[in-house]
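Removed: one protein chain of the complex. Kept in place: all other protein chains.
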Amino acid sequence: MTDAIQTRHIPDHQTSRAARIFKSWESLLLAVAIAIFVINSFATPYFLNPWNLSDATFNFTEKAMIAFAMALLIISGEIDLSVASIIALASTAMGLALQYGAGTPELVLIGLTVGVLCGAFNGFFVTVLGLPSIVVTIGTMSLFRGISFIILGDDAFRGYPASFAWFGQGYIYWVFTVEMALFVIIAIIYGVLLHKTNFGRAVYAIGNNPTAALFSGIRVQRVKFILFVLTGLMSGIAAICLTSRLGSTRPSIATGMELEVVTMVVLGGVSILGGSGTIPGVVIAAFVMGLVTFGLGLLNVPGIVMSIFIGLLLIGVIALPRLWAMAARGRRA
Amino acid sequence: MSPSPVPPISPDLAPLVSMDMISKTFTGVKALDGVKLDLYPGQVTALVGENGAGKSTTVKILTGIYQPDGGTIRIDGAPVSFARPNDAAKAGITAIHQETVLFDELCVAENIYIGHAPRTRFGLIDKAQMHRLATKLLAEIGAPFSSHTPLRDLGIANKHLVAIARALSVDARVVIMDEPTAALSHKEIEELYALVDTLKSQGKAILFISHKFDEIFRIADRYTVFRDGAFVGDGKIADITENDLVKMMVGRSVDQIFPQSDHAIGEEVLKVVGYAHPTEFADITFSLHRGEILGFYGLVGAGRSEFMQALFGITKPSKGVCRVNGDIKVIRSPADAVSNGIVYVPEDRGRQGAIIGLPIFQNMTLPSLAKTSRHGFLRLAEEFKLAREYAQRLDLRAAALDQDVGNLSGGNQQKVVIAKWLATQPQVIILDEPTKGIDIGSKAAVHAFMAELAAQGLSVIMVSSEIPEIIGMSDRVIVMRDGRIAAELAKDDLTPETLVRHAAGIRSSKAGAAA
Amino acid sequence: MTRFLPMRETILAGAILVLLLLVAARFPGFVAPANLANVFNDTAPLIILALGQMVVILTRCIDLSVAANLALTGMAVAMINVAIPGLPIGVIMGIAILLGAAMGAINGLLVWKLAIPPIVVTLGTMTIFRGIIFLISDGKWVNAHEMSSAFTGVPRMVLLGLPVLSWAAIITIILFGIMMARTQFGRSIFAVGGNPHAAVYTGIDVGKTQFWAFVVSGALAGLTGYLWVSRFAVAYVDIAGGFELEVVAACVIGGISIAGGIGSVGGAVLGAIFLGVVKNALPVVNISPFWQLAISGSAILIAVAFNARAGRSKGRIILKKAETTP
Partner (left out) sequence: QDDVRIAIVVKALGIGFFEAAAEGAQEAAAELGNVEIIYTGPTDTTAEGQIEVINALIAQQVDAIAISANDTDALVPALQRAMQRGITVISWDSGVAPEGRQLHLNPSSNPLIGNMIIKLAADHLPDGGEVALLSATTTSTNQNIWIQEMMAVMGDYPGIEVVATVYGDDLADKSYREATGLMQSYPDLDAIIAPTSVGIVAAAQAVVDAGKVGEVNVTGLGLPSEMAGAIASGASQSFAIWNPIDLGYSATMLAYELSQNGVEAAPGAEIPMGRMGSLTLDENNEGAMADPFVYDASNIDQFKSIF
């Protein structure tokens, strides 16, 4: 019966590996990053100085730590707009603990715990109650920072121990900061998690079709919950770094950071609709944003004007290839 | 035997629509390659072809959703081009598409008239008039619901009626039906046939797409055959036999006899006792044996899928016990089901089956990752190996294994979904309408494959609304009606009448009365 | 369709009433008609923007650039007013609406022609618009004393007992009521959001509908830009900073589904009023300012959780059918 059917050979890949890499978003972004680096080196004499470049990394390391977790969350089809508020709450909790005599290890533990709890809180609303994450996190964005305001009011927590300063102000070796090391380690962990593990595959499957993923035996809600917790955890780590770097806590800490994190993730080629994106893309995007803001900063361009560049970059890197393709199609027709 | 010669077209009729040398390429895939299709007034033309032959693509071109890369479309002999769906509608072409394409949040009348609602003097939508017209239209097709009903409150079959009403609401000259009976029950199918006859008598040209040959020979006047995006032949139904048509379509002869099920039936593998759900089903008790094919028959909406999804851990039953190999198992999630060797190939392939956006091989290995990976880390080589093996076993047609599964035709997507479950090497496989929308060649392959699986000792639950399939394949059949088991029939008791009787709740003919 | 005030809107209206009663218990003056009119007036910009945002969200998009659009238009008309003090306010309003619509059209074009996800487009244009304000104003403020008295006077001019600002909101509500229920565009918006795939098949151009939704949202943002700047009598880079989230929150509280296709004019208006009441009540009932943020955050969460419960579908209920047909 069936032996009449001639089995056809199906190749593994449509195109060669080189072609795939060449055509990828990451290559485009890398070209942009290199261009910006070169332009910066010519535009200002202060750019190519190791210490200055080291300082420049502070412009993106903390945001990028969160961006890695956020990338996974966005790939899975969710989003967390409360990350900056989690930083505020975690930082406030650390400051509060400080008043009761907590030392550096306890502070770190508290920062991480609060981050995880906030992430779990978001995750609960999204996965257990089934509410859309963009809405939930717009709510918790106010709630978490609101709690900080209730605790701190117009006061500030200061006087963090000297050993605590290591996280945000310390150097591992020469110009390499502790934050940079954390950035590299976290990037590698998330890169492996997303691209090399079953968990990462599940994240992609969920992002493309959550129903079918569920029907394929993936524990969709559990995976999403874990992603929210991870995002919370990363916000906790960022809170430790930022608090250490500022040496004090105010409820207004990290205001507006959530949008920069999301921008970084999207610039990194992660589809905001879920289902696609890579960690290397986000790493390069972090550098692009860091280089642009630092380069313009050296030229004393006001932050708001820098944000025009970031906004144009965000739209431009997506729009230009499409315009190009449209033009090419127009020429052929 | 070679395909029968193409019969000459009768000279007395000029085609109303005539497509010629139409081509369409999607990124890399040549969906249509210079095809031709003629539709005649007052006649039903059946368009047949395997999955992916390009039937739906042709429909989309004819309705202005896609624009062809080349070729001409003529209406009454004059060339036309449709830049957007409205152009086709203005030319009098309307379609009932393969997927129901309606709006859950709008009411029935709005669904029928969206885009061409009657207006008041001020250019605003005239709601009263719209409902009047809709009510009249619904009465004509015998729809049992009001024009005010929100669409989301309708069942799938009734939604189809709305789609039909919508197609009729424009005074069209050409009506296209892309697999219109796939989701309809017996009775509704008959009503649809009657409707087609009415349309014919009004002189409309009808394009009818179906994989069911009995249906084609029942209502079509003419046929056109596509194979792999190319035109193969056309002619009058009266001039061709079913076997020859199949041969034209597949390019070889297909044995339509169901495979002999001479597999041995072994010990009990699965036992379900008293499964119930607050609103969807109740008192479901049955057992399943090794190597058995258990058919689940019922009218559309009988609740078979709901029960199967509960068994698979998607929804939670309120009561009931499930034993696998004699041990009580609590199945709370599909992951639990899979680890107990129970897998489910869903009915709604696009939403629940294939993960569009992921490559074919990743779709196939998704539930088997535990096997292909090591300590939770992926091993791509193992994945490709597994995917290659099952692609071959199911005769998948694809350009490459890392191609997006969304670029496959419906039938091939179904193969990927079945492959993904077979790769887990389950004990029990539940196939929910496994051949719905699948072409006759692949259908035979699926049937053969099912028999092969059963012979290898796999237990199969097959949910199907197709009587020949149920009778041909099953060792035993459970008939469901309104969420409950209506009857359990042994292979020897299977006749179309008994099945329909139990499914529709008609008491035995001797007792006489209908419920 | 002749449906009663739907479930969700009724619940929300009830919640607003309860809230008013609670505030009245501590501060009876709050529910005096005059004060309620004040609260409505204060909420008017939010209502107008929420209606625009509703249209966008219904088509499965989101417009995060409304506040930036508002600020840019506001700055532009303020600067025009400074440069040409004699320009009639009607013309100023026209310019504001056109300018806002033009910015909406930019968003719309990027979404329509280039198929860039709306959240990305508007995240980008949000920062770009703000940046442009800085560029055109050189970062300087336009202050009350520089504006003409007609410019600052119009929104507070009282007609039939209500300020023009309130009337602007009321007229927008009425126009939107008609537009959503009785025009092809309005119904297309629901269709596009409810099932974009099906919309294509019914001859509705999804991208174009989304484009017009952005234009509508932009035009309203432009109008609000003038109203805002003239009401607070100041224009600078940061006005209405972060207001876009409040607008989205109003829509979400009002039951507009963020996934598109579901929502109503009544819902959006009530959602905005709910937030407006909360915001105006907190300082009045003398709750410490430090509690405000947490309370409005909780209110959003509660309202949304509640909404989702009320809107959850009941399933198909096969068994019920069995009982009625024995």
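Letters are used for the chains, namely A, B and C, taken in the order the chains are written, and counting of residues starts over at 1 for each.
Heads up, the rule we're going with is that contacts are C-beta pairs under 8 Å (C-beta built on N, C-alpha and C of every residue); 3 or more make two chains touch, one makes a residue touch a chain.
Just so it is clear, the model here is predicted, and its values are computed rather than measured.
A.B. asks: One chain isn't displayed here. Which of the visible ones does it touch?
C.D. replies: A, C
A.B. asks: Touching the left-out chain: which of C:35, C:184 or C:298?
C.D. replies: C:35
A.B. asks: Touch as defined at the start, partner being the missing chain; which of A:56, A:259, A:272 or A:315 qualifies?
C.D. replies: Touching the chain that is not displayed is residue A:56.
A.B. asks: Go through subunit C and note every residue touching the omitted chain.
C.D. replies: Missing-chain contacts on subunit C: residues 27, 29-30, 35, 38, 42, 130, 134, 137, 139-141, 143-145, 156, 228, 232-234, 236-241, 279-280, 282-286, 289-290.
A.B. asks: Please give every residue of subunit A in contact with the chain that is not shown.
C.D. replies: 44, 46-47, 49, 51-52, 55-56, 58-59, 149, 153-154, 156, 158, 165, 168-169, 242, 245-248, 250-257, 293-294, 297-298, 300, 302-304, 307
Convention: only the chains that are shown with their structure count from here on.
A.B. asks: Measure off the straight-line distance from the CA centroid of subunit A to the CA centroid of subunit C, and report it in whole Å.
C.D. replies: 29
A.B. asks: Would you pick out the residues of subunit A that each touch at least 2 other chains?
C.D. replies: Residue numbers touching two or more other chains: none in subunit A.
A.B. asks: Going by the touch rule set out above, which residues of subunit C reach two or more other chains?
C.D. replies: If we look for residues of subunit C contacting two or more partner chains, we find none.
A.B. asks: Which of the residues in subunit C come into contact with subunit B in the complex?
C.D. replies: 1-2, 178, 181-184, 187-188, 190-191, 194-195, 197-205, 261-262, 313-322, 325-326
A.B. asks: What does subunit A use to touch subunit B in their complex?
C.D. replies: Against subunit B, subunit A makes touches at 1-2, 4-5, 7-8, 10-14, 196-201, 204-205, 207-209, 211-219, 275-276.
A.B. asks: In their complex, what parts of subunit C are in touch with subunit A?
C.D. replies: Result: residues 62, 110, 114-117, 119-121, 123-128, 130-132, 134-135, 139, 237, 242, 245, 248-249, 252, 258-259, 288, 290-298, 300-301, 304-305, 308 of subunit C touch subunit A.
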